[in-house]
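What follows is part of the complex, with its chains left where they were.
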Amino acid sequence: ASAGTLEDVKAKGFVQCGVNPSLIGFGVADEKGEWSGIDVSFCRAVASAIFGDPTKVKFSPLNAKERFTALQSGEVDLLSRNTTWTMSRDSSLGLMFVGVSYYDGQGFMVRKSLGVSSALELSGAKVCTQTGTTTELNLADYFRSHNMPYEVVAFEKNEEVLQAYEAGRCDAYTTDASGLYAERLKLTNPDDHMILPEIISKEPLGPAVRQGDDKWFTVVKWTLFALINAEELGLTKANIDEKKTADNPEIKRFVGVEGDFGTGIGLTNDWAYNVIKGVGNYGEIFDANVGPSTKLGIARGLNNLWSKGGIQYAPPIR
Amino acid sequence: MSTMASTAYVRSEMVGPQKAPPSMIGPIGWARKNLFSSPINSVLSIVAALFIVWCLIPVIRFTLIDAVWTGDDRAACAQASGACWAYVKAYLPQFIYGRYPIDQRWRVDIVFLMLAVALVPMLIPRAPFKRLNALFLLTVYPLASFVLLTGGHIGLRGRFLPDDIVGPGPVRFALEFALVSFVIILLVGLGARLLGLRASQSGSAIGIVLGALAVVFMVVGADFGLVPVETANWGGLLVTLVVAVTGMVASLPLGVILALGRRSKMPVVRIASVTFIEVCRGVPLITVLFMASVMLPLFLPEGVTFDKLLRALIGVALFQAAYMAEVIRGGLQSISRGQYEGAMAIGLSYPQRMRLIILPQALRVVIPGIVGSFISLFKDTTLVAIIGLFDLLGQIQASANDAKWASPVTGITGYIFAAMVFWAFCFSMSRYAAFTERRLDRSRRG
Amino acid sequence: MAAGDIGARSFGGRAAAIINNPSVRGLVFQIAFVAALVWFAWDIADNTARNLQKANIAAGFGFLDRTAGFGIVQKLVYYTEASSYGRALLVGLLNTLLVAGLGIVIATILGFIIGVARLSPNWLIARIATAYIEILRNIPLLLQLFFWYFAVLRAVPGMREKWTFLGIFHINIGGLHVPRPVFADGAGTVGLALIIGVVAAVLVARWGRKRQEATGQAPPAGWIGVALIIGLPLIAYFALGRPISFDVPVFNDQGPILRRGFQAGSGMTVIPEFFGLLLALSLYTAAYIAETVRAGISAVGHGQSEAAHSLGLRNGQTLRYVVIPQAMRVIIPPLTNQYLNLTKNSSLAVAVAYPDLVSVGGTVLNQTGQAVEMVTIWMIFYLGLSLLTSFVMNIWNRRVALVER
Amino acid sequence: MTEAIAVAEPPIALKVSSTDVALEMIDVNKWFGEFHVLRDINLKVMRGERIVIAGPSGSGKSTLIRCINRLEEHQKGKIIVDQIELTNDLRKIDEVRREVGMVFQHFNLFPHLTILENCTLAPIHVRKMPKKEAEDVAMHYLTRVKIPEQANKYPGQLSGGQQQRVAIARSLCMSPRVMLFDEPTSALDPEMIKEVLDVMVGLALEGMTMICVTHEMGFARQVANRVIFMDGGQIIEQDEPETFFTNPKHERTKLFLSQILHH
């Protein structure tokens, strides 16, 4: 502990990563205990960067209430659990967000039979949500600012929210839009439900680490940037070996043929190569877990590269 | 008095026993006595019978007649108006093992099997080798289960010896252990000398403890070639049983200590025990669990962390210990003063009196109470679902929302299944408690 | 306990005698024990302080004044998103007391009925009671809670429909909707009339008892009392020109679907989370109370009711004057425990979205990170409750203890 | 134990009504399940009669007198108390119980009530007597059984003999016309037996109709008009005490008497 997280991680031989146990597309384990999801892939990316091996990671399933203590106490080295970056969390929970891995926003899911097409029509609605998240607060802000009465029914666990919503206890189910897509899949008839277009909050989700360990912070931060940069550079899991030899100086720096960037942050120089080799680039991760071809079918939207109409943008490696 | 002369009477022939009127015996007599003994009772009987029918019909319809028994996904149950047993069938392995890797589940099976094999003769009053058996259950079994379930091979690295003498690893740990043991034995020896006890005696006691510790470390540190399985992947009945059994095994000695503490003549010890017991009994388990899951990490120095399951276990064990202490105290109180005095008069010391005379008797008396409190504990394990552990109930709840099987009846089927499992466990335990209670009564009378 | 002249004649040195003195040993042990405790507590406090400081969380209860910002679905006192955390906790606390209080009443009534039923000479009734007890006691409460909550949700009509009873009670998935009394000027007088009615009824009851003692005949004090309690407020109500009006729940079955159903802000709604929790708590606890009651009644020997019968007391009188007073001595202590258990178990509310103290506190904890303070508040509340109860119980117990030779 | 009385007093001679029937049992039969406990019991008790029932254990003595105030139900035959026939009619049962007092082997006082409250409970609630009056009556009977000073104690504070006397007083407070005793002294220590028997003798002297299951043969000799011997659920022999003790007719009676008298 005293030596700094990076050294600790290297010593014990794996990254301990806090994830969501039951959010399809972000963090979920199947029957065999295989984990998948964007957040999970990010953990693997960090493992790849450090060890050159995406499997050197252990997952701690965390619920909303425990996640911050788990990180603060050192139970996990890294929190990658669809957590919204807010100022108060930076300032008063002792966290440092390394960046944004997914631009999300809070939305509403309703039954199609309600005949509602906009969140602004939800005046007087009963809304189900999970307690202990920013969603409860956003919800209150949204309805108050639009002067609409509402009633919130807040459950401890996702499963309960969904069961109550399905039973008809509330008109709307609110959480981050990505979560809504994931939860909708679990309903008996997903097609009977729709997600309203309004996004009522900014929910930049990102990995977080403990405050006060800059070295570790840098490693995790640049792992995220490497994923985005790779997409920009057109480097994929499949083609990186072949492009490794290309003449593009940017790629050369990326794969570690040129420069000493890896050792600068306490890793090997081929760290970024390992990341892509291990988990693919950001786009690949997105597509594999939540993209249009998956059951969730979420469009890239804001999460597209800045060059393609989105706002994902990473500082260059140089 | 002469008026009475006429009443003199001597029976000439005896009246033999006659058969009771039909209204007294057989099914009719039974029904008359138990169901129709008065007009009100007759009405009640009819109402009760109707009530039973009214309750049972929907239950039977839902669980049996309208139930779906086969199918591969939710399509089978989507339209069902009865239980979706197909879903339970599909998920049964998960309900038992959680996400424990499939190719490693034999390890869990062994643990279950060992428990059954060791526990059954323990529960049968007449079965021999009770002491050995208990020893196995309280020492070998937990250790073996720990290694089997987690994979063992925990990284013992040692703490304080400088790296340049010997690097972190089992060797450093062993060295440090030996060093510490040596110091402890030395200190104890000195202390014993000072107290005028025979040094060899206290030394050997400490030696046994340290030796046992060494064995424990050797076993949990050794590499048996088992794949490690994180507790995060444990789930279902496995977690339920781990929480319940560990809570029980850990709370017993703790409970004994607390109970003795509560009866101690030393005010400080007594007050501390009473405070602990009453605080634990005064608050809901779930706040204790919250505390274990949210607050315990705050209590620990930076970098020291506990596994989440372990934290829940600590919370449960401490909580249970308080209840156990009260049960055991009841047992201690039932031991007559004469037993204490008899033991004192033959020259036994306090620890000897407790170990040889009082506790064996007290614990026997409280077996029903212990089983009773084990039932509560077993039911309470479901609360760990609230702090995000996947016990049987948590696992069922999580799976009911699995996209593959979600249907209107899936959730309720899961709950019914969980209810049946818990009921079977708890009911048999309560029967067992009643059985031992009767047996104790008899042996006390006889 | 002066040890006299230690070691004056017998062997062994003074030092050995002191070390072997049990009271000296006890003292040393206790000092060591306290030292260990203090060290332990200090270590924990130190770690906690350091951890909190690292996380930038200010210790102390100052956060209670900050704005909560989240909504609560059931509140007995005024509360909005703009209220403080402290107020939110108060709402939670009152909700706990409400569900526990009502649960206790229902569980007691049900428990007594089932306990007596279990001793019924009617075989069927006794069997039903036994089955009830054996089933409910051996299934975890949390499971029952889920079962009842979701069963209730599935059994009642959806948000846009309703069942109506007696014209004023409406039930749907949104809960039980009833008229909400609105108090105008003069409502206080009606309240006063009610209080006067109750006092008068008590006086009448007392008069009735006196009268019975004096003449042997019991006047119908009960009926007079009921008439007073209902009649007086009614008279006041009409005499003052109906100062209490009722805000009837408005049910709308026109317009866009979302607008249909009961309108927010009209009438009074008792939410289904409350019912689910109440049902689970009281049914579960009733099973335990029933066992307590059975044990209490069985503890009163058969001879007691035989003696009462042979004196000519009827069944009801035997129960009332002979069996129940004796059974109660046995029943009350465990009954109190059950009440405490029920109150503690109400913390499971968190699983079904009923905003009790633990549930609201959990949200506050999560928003503020003030774990130590929140857990302290929980502990103080529940501990205070049990200490208070056992204190009262001890007094009561001492008063009713049977006088022995 | 029988010495306490056996030695002294001569039999009490008292008028017994020859026409006024206090209680009649006609061909009464009772079964416990398959077991035939009472067989063809015929018994007529005149007002003022004092009857002692004896017999070996299990012969049905207790059952017989418990049938009289319907603590047990009989299945065949008639029981007529004070001209009221005992049937399933609750009102009649109530009436009979009001006329019949019963004293048990184990006193069965109500431990949660004081002695005085024990005695006034039934008068107040059954006879609807004003409390004051009930207390006066109770004190009267308590004085008669010689424990007025214990009125405000609880049963647990009294000795067995005192408790049994309270039980008698409690029954008397209902002014019963018939008193039933079921082995009232057999749970008592020897020195207490006398004090209870003295009270019973006093009652007999006042002409109370009494049916008493007891093995106190001295008491039987001194007080009873008639001794009934039961065995196997039937009445084997009945006669005046003098004849009964000196000249029993039936073999079983002889055997029984030889056992208890030489004890």
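As written, the chain order gives the labels A, B, C and D, with residue 1 at the start of each chain.
Just so it is clear, contacts are C-beta pairs under 8 Å (C-beta built on N, C-alpha and C of every residue); 3 or more make two chains touch, one makes a residue touch a chain.
Note that the coordinates shown come from a computational prediction; the quantities given were computed from them, not determined experimentally.
Enquirer: Could you spell out the copy numbers for the whole complex in terms of the labels on screen?
Expert: A x1, B x1, C x1, D x2
The definition used in the following text is that only the chains that are shown with their structure count from here on.
Enquirer: How many steps does it take, at the fewest, to get from chain A to chain D if each step moves to a chain that touches the one before?
Expert: The distance in steps between these two chains is 2.
Enquirer: Among the chains, which one keeps its Cα centre farthest from the Cα centre of chain D?
Expert: A
Enquirer: Does A-B or A-C have more contacting C-beta pairs?
Expert: The comparison resolves to A-C.
Enquirer: For chain A and chain C, let me know how many angstrom lie between their CA-based centres, rounded off.
Expert: Roughly 43 Å separates the two chain centres.
Enquirer: Can you compute the centre-to-centre distance for chain B and chain D, using the mean CA position of each chain? Integer Å is fine.
Expert: Their C-alpha centroids are separated by 56 Å.
Enquirer: Roughly how far is chain B from chain C, going centre to centre by Cα mean, in whole Å?
Expert: 28
Enquirer: Tell me, which residues of chain B touch at least two other chains?
Expert: Residues 294-295, 297-298, 300, 302, 386, 397, 408, 411 of chain B each touch two or more of the other chains.
Enquirer: Find every residue in chain D that makes contact with two or more other chains and list them.
Expert: Residues of chain D touching two or more partner chains: there are none.
Enquirer: Can you list every touching chain pair?
Expert: In this structure, the chains touch in these pairs: A-B, A-C, B-C, B-D, C-D.
Enquirer: Inside the complex, what are the residues of chain C that reach chain A?
Expert: Residues 51, 54-57, 69-73, 81, 150, 153-154, 158-159, 173-174, 256-259, 263-265, 271-273, 350-353, 355, 359, 362-363, 365-367, 369, 371 of chain C touch chain A in their complex.
Enquirer: Spell out the part of chain A that touches chain B in their complex, as residue ranges.
Expert: 1-2, 8, 11-12, 21-22, 24, 29-33, 58-63, 65-66, 69-70, 72-75, 156-160, 162-163, 166, 185-188, 295
Enquirer: For a test of understanding, state which residues of chain C touch chain B in their complex under the given definition.
Expert: Counting only chain C, the residues touching chain B are 12, 16, 19-20, 26, 29-30, 33-34, 37, 44, 47-48, 50-52, 54, 120-125, 128, 134-135, 137-144, 146-147, 150-151, 154, 340, 344-345, 347-348, 350-351, 358, 362, 365, 371-372, 375, 378-379, 382-383, 385-387.
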